[in-house]
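What follows is a single structure, written as structure tokens, with notes after it.
The complex appears here without one of its protein chains, the remainder shown in place.
Entry: chain A
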């Protein structure tokens, strides 16, 4: 039942957090998670599944990456997926979330990430992707997500992540792109969507990842940002994405990966975070939820497993904190994004 409640802070102030029941899972249920993901894609006629079609490409990336991190990738239908991705590329070079959906940087990155897992980038027209990404850069260095012009630092990350996986970073004006991202830096050392936007752990992940891929991490105020990030940890051990918000498993990825990138992962209590992530597992169905007792989904399942990998779980493959892909895949590509020590 509902696990949300307010627990009392030490001096009586209400702290937003969750309570973890003593009988919550505390061991890693890898087999169940692999079964959950393997079964997820087979429910194609499901209402909920159909409703999430607009993000299918990312959904596949979440599912396949978590399977690869658990060394279970061969259970997925490689040929079907590669053919699907080919069918989602548009004439302009961009990739849509699914067949009939418009191209967007978000799904172009997911498609390239999936094909890197499968070592089959040639299933897409790579030159056209590069042209597509390049065409979305604006005069101020920012990136639009698609031709309709929404600007967001998430898309700056998508652009450089896509291009670095393809080894084509020089196609864009990197200096201008960096200038834009830095103009989104805030008083707390974090980043938001656009200049003036409030810091948010998801955007911070995108921007630190962006600065890593462009070799500009020295531009960060790592001490200040690291403090804000480690203050995301709540008494339950879980991490929130902004001050005064509830903890959520996906932030164990966004906050933790950012801390790893800036060399401050030791500033949080790893054991407590591990317990929180494990408590978000569903013992019956497999998979992870955002918080203990909620419904599971592939998104939180990836970020739960990837978070545990960053915390050093040896039953899971090592994950790269910048690209959220298995390190062995990036090694084959010769990619080693910059990290602060």
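Please note the rule applied: a contact is a pair of C-beta atoms (placed from the backbone, for glycine too) under 8 Å apart; a residue touches a chain by one contact, two chains touch by 3 or more; residues count from 1.
In the analysis below, contacts and distances are computed from a predicted model.
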{"item": "UniProt protein name of the chain not shown, from \"Geranylgeranyl transferase type-2 subunit alpha\", \"tRNA (guanine-N(7)-)-methyltransferase non-catalytic subunit\", \"BING4 C-terminal domain-containing protein\" or \"N(6)-L-threonylcarbamoyladenine synthase\"", "value": "\"Geranylgeranyl transferase type-2 subunit alpha\""}
{"item": "Touch criterion as defined above, residue of A:81, A:109, A:206 or A:289 at the omitted chain", "value": "A:289"}
{"item": "Hidden partner chain, touching residue among A:120, A:221 or A:275", "value": "A:221"}
{"item": "Residues belonging to chain A that touch the chain removed from view", "value": "1-4, 9-11, 13, 15, 45-48, 50-51, 53-55, 96-97, 100-102, 104, 146, 148-150, 179-180, 182-189, 192-200, 215-216, 218, 221, 223-224, 226-228, 230-231, 233, 235, 242-246, 248, 264, 266-269, 272, 282, 289-291, 293-295, 297, 299, 341"}
